[in-house]
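For this view, one protein chain was removed and the others were kept in their places.
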Amino acid sequence: MANFKGHALPGSFFLLFGLWWSVKYPFRYLCQKRKNIYLGSKAGFQRLEFIEGIIKVVFALIGMMAEQFVPDGPHLKLYNNEKKQWNYLMNWQHATMYLFYGISGLVDIVTHSTNVLPEALDRMMLSLAVFVEGFLFYYHIHGRSMLDFHVHQLLLITVFGGALCIFLEVFFHNSIVLEMFRTSLCILQGSWLWQIGFVLYPPSGSTEWNQEDHNNIMFLTMCYCWHYAITLLIMAVNYTLVSWVVHTKIMQVPSMEIGLLKPTEREQESEDEI
Amino acid sequence: MANFKGHALPGSFFLLFGLWWSVKYPFRYLCQKRKNIYLGSKAGFQRLEFIEGIIKVVFALIGMMAEQFVPDGPHLKLYNNEKKQWNYLMNWQHATMYLFYGISGLVDIVTHSTNVLPEALDRMMLSLAVFVEGFLFYYHIHGRSMLDFHVHQLLLITVFGGALCIFLEVFFHNSIVLEMFRTSLCILQGSWLWQIGFVLYPPSGSTEWNQEDHNNIMFLTMCYCWHYAITLLIMAVNYTLVSWVVHTKIMQVPSMEIGLLKPTEREQESEDEI
Amino acid sequence: MANFKGHALPGSFFLLFGLWWSVKYPFRYLCQKRKNIYLGSKAGFQRLEFIEGIIKVVFALIGMMAEQFVPDGPHLKLYNNEKKQWNYLMNWQHATMYLFYGISGLVDIVTHSTNVLPEALDRMMLSLAVFVEGFLFYYHIHGRSMLDFHVHQLLLITVFGGALCIFLEVFFHNSIVLEMFRTSLCILQGSWLWQIGFVLYPPSGSTEWNQEDHNNIMFLTMCYCWHYAITLLIMAVNYTLVSWVVHTKIMQVPSMEIGLLKPTEREQESEDEI
Partner (left out) sequence: MANFKGHALPGSFFLLFGLWWSVKYPFRYLCQKRKNIYLGSKAGFQRLEFIEGIIKVVFALIGMMAEQFVPDGPHLKLYNNEKKQWNYLMNWQHATMYLFYGISGLVDIVTHSTNVLPEALDRMMLSLAVFVEGFLFYYHIHGRSMLDFHVHQLLLITVFGGALCIFLEVFFHNSIVLEMFRTSLCILQGSWLWQIGFVLYPPSGSTEWNQEDHNNIMFLTMCYCWHYAITLLIMAVNYTLVSWVVHTKIMQVPSMEIGLLKPTEREQESEDEI
């Protein structure tokens, strides 16, 4: 959907995941550092990853449905036999992007509910999904107006940077620095998709952007950096809050938290960790 | 051979190897995980690698022969003295690609039958063979029609991705994630070579592809992703089957399998592993 | 500030940091190698990193102020409503570069004064700051004269090389080789910024450079390598001096140096290192 909603919808998905990760990863890191066995437990986080996988699949299904069944969508029809041409290729491409995120979600579910698959496969598949998004965008934005091309090119830097970061995580497992870098790129991608929506499809009433003015390009390049600076600020605030919660609240009432894990699980885990 | 068979032949080689790897690597991973000493034994897999090396050499020879001795081939003649020009350079280039896969096969054979060479050399040489393929293709496709250029460019992404993946395997030995990534790229390359054959040399009766239509390029880019999605599906099915076989069949009848290894070998291995 | 001072100011910052690092890193390496517990102590170097962070923030503030409040600067006004155009985008972009170095300085301060943040985050953030500098420069130099473009392109090699080097340091912690490589790129960047200033804004009295002469480009490419050769010479001299000081002076009077650390700290450290 080449309109405002078509950018705001995936943008919101990325923002939600990014913001959630900016809480989850610091929380796990700080719990493990303080050797809090109940909150930093592997089984607890595996269940979280499992739920994340389900949400990913749901988001991907929503995205694919939206791309296919909007009024001016392809409705699952790939080739228009009357006009002898492909039918709504844009929507099909976007649906393909969502498809790979869906596959990544499925791999998450299987990896974290059974122990058949190697653990690092979830990140490998996520890295591939992000790469496919970037790959399709790369050939997607060919021949557009200068400004349109530029804002999508900036998006591509985030996307390929993210794919590379997640690929590195395959080898550097549970590296908090990489995980936070990934988180920051995820939030940046979300907020930048919203920005693209506002730039290319300005809400009625506001003036259009001049698509060929070089100054607009220079401003948006800088604006992209400011988005990242604000992303870093949000993450710093979340990190501080999480750190404060872990430090003050949880440390004082460990007994209350223990109740969240059933006794059988607790035993199983301590066996796992031995 | 710039025709359908010239793409289908190497495509089949890659498909065969890819499908075989999609069974072999999960099998080895799951056996080693369950500490099945008889099926996951190093010596057994070394023999498999040895046989793979021989098959690689045979495939490379078939390919080189086909490129040289087809009716409109160079028949080992490099320079045409009458016309004062090079003779069938395309075929010579393809033969060179096969040559490097042949060298890789030879290195496999020597590495896994003697212990003179360092073990990681087989992957280094395979990485080089894949790189040489990509390198020759890169200069090969210069100045072709838009669609021809594009489908080969997509092939190059697979090829260079594969070369990089195998290069990483030099350092991350026996990493199941990298091995499965390599497998997926190998199957993708095979199926994409078939696709290129159908696009550029459509079977008689079907309509030709419009070489300059931008929509065709957009469709093929997406089609490439679908090939990859199907590749992932095939690998998931194979993984499930292998997992099921390892879990149910083999675990119950270990005594039957032991007979496959001669007693002397078994002793040697247990020494190796100590 | 597109003038001589706008290049000399950041150039001096980089030179100062580079020269300081060319003393600090050899010193730490040689002390740790000789197991000098007092000089090579972790706490001592953490305090240095803390001070470095403060200086970085101060430098970044000076840079931002200079870009904003020079006579022909934007004075914090981003959009000129009368002329309907962006206001001094160049200065805003430069200020954004300084901003990210400032953020990196803040992260240094927090990382080395508390133990809440993961230690490698300071290098990750520095790497990002250097990358942002390169990223903004990359879109900055579009459409300039040939010579101007070329000297800034050479700068970009240093900048992206530096970002990559620091990113590797996230994984290879305290690697003296990478740290010295980073130091050399930092000095090179500083001296090359001065060179750019002299080339593009020659001091009054000297002849202007011909902006379109290809020979000037070839000379400057070579000149860039000479800058690097001189950088290596300076680093070799500093390394020799530091090595000589560590060897002769300090080894003889260990007792004098001990006094620099308070007794309580010394105890704390020895606990840390156990």
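Which chain is which? They are A, B and C, in the order written, and residues in each are numbered from 1.
Definition applied: a contact is a pair of C-beta atoms (placed from the backbone, for glycine too) under 8 Å apart; a residue touches a chain by one contact, two chains touch by 3 or more.
A quick note: this is a predicted structure, and the numbers were derived from the prediction, not measured.
A.B. asks: Would you mind listing the shown chains in contact with the chain that isn't displayed?
C.D. replies: B, C
A.B. asks: Quick one: say which of B:Ala43, B:Val170 or B:Val245 touches the chain that got left out.
C.D. replies: Of the candidates B:Ala43, B:Val170 or B:Val245, B:Val170 is in touch with the missing chain.
A.B. asks: Of B:Ile55, B:Val70 or B:Leu136, which one is in contact with the hidden chain?
C.D. replies: B:Leu136
A.B. asks: Of B:Met64, B:Ile103, B:Leu154 or B:Leu232, which residue touches the hidden chain?
C.D. replies: B:Ile103
A.B. asks: Just one of C:Lys5, C:Lys42, C:Lys77 or C:His214 touches the chain that is missing; which is it?
C.D. replies: Only one of C:Lys5, C:Lys42, C:Lys77 or C:His214 touches the chain omitted from view, namely C:His214.
A.B. asks: So which bits of subunit B touch the chain we can't see?
C.D. replies: 85-86, 89, 92-93, 96, 99-100, 103, 116-118, 120-121, 124, 132, 135-136, 139-140, 142-143, 170-171
A.B. asks: Could you please point out the subunit C residues that touch the chain left off the display?
C.D. replies: 29-30, 157, 172, 176-177, 180-181, 214-219, 221-222, 225-226, 228-229, 232, 239, 243
The rule is simple: only the chains that are shown with their structure count from here on.
A.B. asks: To the nearest 5 degrees, please report the angle of the rotation taking subunit A's Cα atoms onto subunit B.
C.D. replies: 90
A.B. asks: Compute per-chain Cα centres, compare each with the mean of all protein Cα atoms, and return the closest chain.
C.D. replies: A
A.B. asks: Rounded to a whole Å, what is the gap between the Cα centroids of subunit A and subunit B?
C.D. replies: Here subunit A and subunit B have centroids separated by 33 Å.
A.B. asks: Going by the contact rule already set, what residues in subunit A reach two or more other chains?
C.D. replies: none
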